[in-house]
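With one protein chain held back, the other chains of the complex are shown just where they sit.
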Amino acid sequence: MALIARIAWRNIQRHRGKSLVIGIILFLGALIMTIGNGVVSGMERGLRDGIINRFTGQIVVISGRQEQDNVIFTPLGKDVQVITGYEKIKHALETSGYVDKFIPVGKGLTLVLNENGDVGYSLVLGVNFEEYQKMFMNNVKLVEGAFLNKDDRGILITSGNRKRFYDELDFWFMPEGVKLNDKNLTDEALKYKDRLDVKNDIVLMGSSMENTTMDLRLKVKGIVKYEYLDDYWKNFNIIDIESFREAFQYVTASDAAVNIPSYQRKLLETDNLDSLFEDNVVTKAGAGNKKYEIAELIGKRAARKKPGIDSGAYNIIFVKLKKGGSIEKSLRKLNDAFKAAGAEARAVPWGNAVGQLADLAMIMRGATIGFVMLIFFVAVIIIMNTLSMAALERVSEIGMMRAVGAQKSFISGMFFAETAVISSVFGGAGIIAGGICISILNLLHITTDNNILELLFGGNVLRPTLGFFDIMIGVIELAVVTVIAAAYPLTVARRITPLDAVTRD
Amino acid sequence: MRLILALSLRNLLRQKRRNLFLGIAICFGMMILVLAISFSQGLTDTLLNRVVVYIAGHMSIVTMEESNKDRRIIRDKEKFINIVKSNIKDIKKVWESIGVFARVIGNSRADNAIIVGRVADKDFLEYLGQNLVEGNLGDFTSGAVENPVILYSNKAKTLGVKYRDTINARFATITKQQQSVRLNVAAVLRSSNLFEEMAMFVNLKDLKSLVGLKPHETGALYISFKRINNPDHAIREAIKLHKLLKPDVAVIYGEAVNKNRSSNATALGYAGDKESLSIMNKHVSLLSGAMPAEKSENEALVSKNLAADFKLRSGDRITYRYKNKYENLTTENRYRVAGIFNSAGISDRNIILLNERSFYKTYLQNLPADARKYKQAYVPLRRSALYPVFEPEWKLLPRTSTFEAMQLKMRDMTKTKWKGPWLDVRTMYESADFILKLEYALKLVAFTAVLILFFIILIGVLNTLRMTVRERTREIGTMRAIGMQRTDVKYLFIAETVLLTAIACVAGIILSFIVMWVLGLFTINTDSVLSILLVNRRLHFLPTAASIAGNYILIILMAAATAYFPARRASNLSAVTALGHFE
Partner (left out) sequence: MNMIEMKDIRKEYPLGETVVHALRGIDLSVQEGGFISIIGPSGSGKTTLLNIIGCIDTPTEGSVKIGGEDITSLDDKKLTNIRLFKVGFIFQTFNLIPVLNLLENVEFPLLLMKEHKLSKTDIRERAEKAIEEVGLKDFLDHRPAELSGGQRQRVAIARALVTNPQIVLADEPTANLDSETGAAILELMKHLNETEKTTFIFSTHDPDVLKYASQVVKIRDGHIESTGKPGRSLKTGKTRSKAHVGKAGSTGKRRR
């Protein structure tokens, strides 16, 4: 063994050019691989923190009638089906044994109405806010005003949406009784601070798939911000679940009443198209540019409210699993349980629910891995070539060793030792350099506002991580590459016979 | 030279293994390069051709009233179309664009959609014909069916509608009134990407009347060029157009009427900002009455001459009538005389001055005939002191070159709350620059990847050549001894590398086409935004001869440069040392 090592080491020094070539290639490969792994694992951690832990959980339960699994960012704010039979689903979740926590929410697109006729839009989540915060690690942070307390009616507008509303509709939303704070104004709003059209409430009109909607004036309780991945989640304003149901006309005590048949009835009864679109006081009033009275209407609706929140309807249930639970297994079991309970619901993995987000992340990871693979593929070929040329260059030497009595295994050992030394020295240096690059990247604190890059970064800041596990994987990858690259040249070297040494001229 | 080529080819064949390895590596690198280029070109093609050009044109003229970026109305489309057609080069098409966000209800199910107005021209009918799933295009074109609509199959499924079913739609008109309408499904189309599925097509004519646009009005004008991707041209033409669209003062020429007596009069708007008011103060003397209130909608200042003509006093009412440019209509407004004014140089003119609000209210909704055709009309001259005070036909927004700058411009515009029309000339290179940035980023990433690949490959080539030169030292010595020139030795080695690279690259190109073909066989079903990158749910590659040839040459040059140094070393060996070499 010592002999092999000694010869190998001296050969490395002797064929410095070759060693350097292989070394540089392995160094480069290892460096890129390490950085790639670091970025990918940083991204995965970021997505876990930002999506699974703080917005969706591992599993998302949707209505069995919902066609697309992608329910969070639907195209054009397409509606999500209402979940029926929540009691059964709840029971299935509670008795499952592997579900840690879950929270049902209403989710939909609302129009934001306005006296002057301009219409904006906003995605909303209807939730029991206290439970929501508990479930998602207090991901919602207060910017101004107050949170929604138990039994509060109102809306929490994200600062991202507030900015958008200001740009599009020219209102500046503020919680009642809160003074303008320059710090929380956008540059643009600050410029026009004197002329700011401040509003303390917002008029929303839900638009459910069943076309059962109504407009609803809500008090702005607070301005909020999501701690993680705000650039994505900021699209969702949060309202209390009861207001949500009113806006979407899901105000029901029993599932049977969810699909309010009023629409069909009206379709038969009347030729007046406007009546199809429900009692749109605001829009009708808006047409005449008149002031409107909406409080009266809300009063009427509110009176219809039934007690017992959970008997009502939701669009989505976010589910977190107990530690170490497998998503696939739980999905299977949950869906079986739903079937057994006769619940019209479907459990899907979080990635499906956030559709494009998960796709983008997957593409990003795929691209990074693909990139590393490409480089390794080419590296392997070039190393193979270099090594097999080196083997042939040393035919007489190797043949002589064989003639003198060295076994094939000795030759393989010597050859492999050479490659392994180069690989571990240069590849190791590459991994270390990669690690250093990653720390530098962390220190540089590279931030981004670009939504797509944010996914790759797993947040606003590029935070690649390199854990022990990642390094081990890197070492294994490097070893595999080395073995693959050395395998063919090794057979070339093993095939050299003493005869080759003798007959060579 | 032929000898060198023949020799190098033999040498390549002699050292099969190493050249095979290098060849595979180069071939692979070339394949990746071609794939990357073709993909990003495919992306450009998809985005430009199918999304951007289709949705927004290369260049567009947009006017926004009341400083609201969504209130897009061009009042005098012919005027702009003429300017465009007679000044802008290489136009493929100029078309009107109207799209409204609508709430649509099918069979007891509702969704959101964008209703797009289209003219059933040849291009569009061809597109419809190619993608028709069910229905009858005749329903769309014949006019026999009321409000025919064409939608994509996924949307039809969501709404639960089929051919001949009805869809109820509600959207806002240009005056922000809610319009509800019953649309009849004329056809259902197969959609190639998610982006398209949001659109529903109705006849442009129908949609215009539904949203309250008159025939001579339109939403925005889109212009596409013959060359699909030539940013320089589009931007150059946009700048040119922007210069051509300098507005003049908006002038209404008509007649003032009072008690059966009429007299020609010019109506002008004056700006209400501080600066303009101070100019007014300086050059206009108010003989009686006061300035109209800023918010008033029917008050006017009347010139001394006109007032004298009709013996008007402040507080009197006067009727003002003018011919509209289109539809042979006459507009008649009644104003209260808020004040009587005089100004040097125009004291002999019949002039009615209106504030911003009342002026644009009539000027925009009932576009007057061109006042410049009438001799008696008072058209303020550019050098006149009051010129800057008078309201223009439109205000021109500055040209911007990035999306961010454009957004900023829009925000600033919104805050002005000016009542007149703001005109913007855009190109897709700014309005869709995020898409182009994405493509650019993709190209950059691909390029870096390929660069690293070729760095590794060329290190391999360099090393191989170095070893080859060493191995063949005696051979080189022999050739030199026989009388081969140094340069020929050099070229021999370079030729070998170039030949290898050239062959391997061709193989790489062929391989890349095979890979593209294979990848094109798979359909990718994704609902995500990424589907806009797909064509017919397939990856779309667009290899172009020019780009492949360019990169081919680039790589060969790179290989030649790499080979140069070892080749020079080989050629610098003296015959004696080379022959004496023994390893």
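Letters A and B mark the chains as written, and numbering starts fresh at 1 in each.
The working rule: a residue touches a chain if its C-beta (ideal position, glycine included) is under 8 Å from a C-beta of that chain, and two chains touch if they have at least 3 such contacts.
Source: prediction; values computed, not measured.
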- prompt: For the unseen chain, which displayed partners does it touch in the full complex?
  reply: A
Message: Considering the complete complex, identify which of A:177, A:342 or A:405 is in touch with the unshown chain.
response: A:405
Statement: Missing-chain contact among A:190, A:340, A:362 or A:499 belongs to A:499
Statement: Sole touch to the unshown chain from A:10, A:65 or A:134: residue A:10
- request: With the missing chain put back, which residues of chain A would touch it? List them for me.
  value: 3, 6-7, 10-11, 13-14, 396-397, 400-408, 410, 497-499, 501-503
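Going forward, only the chains that are shown with their structure count from here on.
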Query: If you average the CA atoms of chain A and of chain B, how far apart do the two points sit, in angstrom?
result: 31
Task: Under the touch definition given earlier, write down the residues of chain A that touch chain B in their complex.
output: 17-18, 21, 24-25, 28-29, 32, 67-68, 70, 75-79, 109, 116-119, 167, 170, 188, 191-192, 195, 207-211, 263-264, 267, 273-274, 276-277, 280, 283-284, 286-287, 355-356, 359-360, 363, 367, 371, 374-375, 377-379, 381-382, 384-386, 388-390, 393, 452
Task: Report the residues of chain B in contact with chain A in the complex, numbered from low to high.
output: 17-18, 21-22, 24-25, 28-29, 32, 68, 70, 103, 105, 108-114, 157-158, 168, 170, 172, 175-178, 180-182, 194, 197-198, 407, 411, 414-415, 438, 445, 449, 452-453, 455-457, 459-460, 462-464, 466-467, 471, 526-530
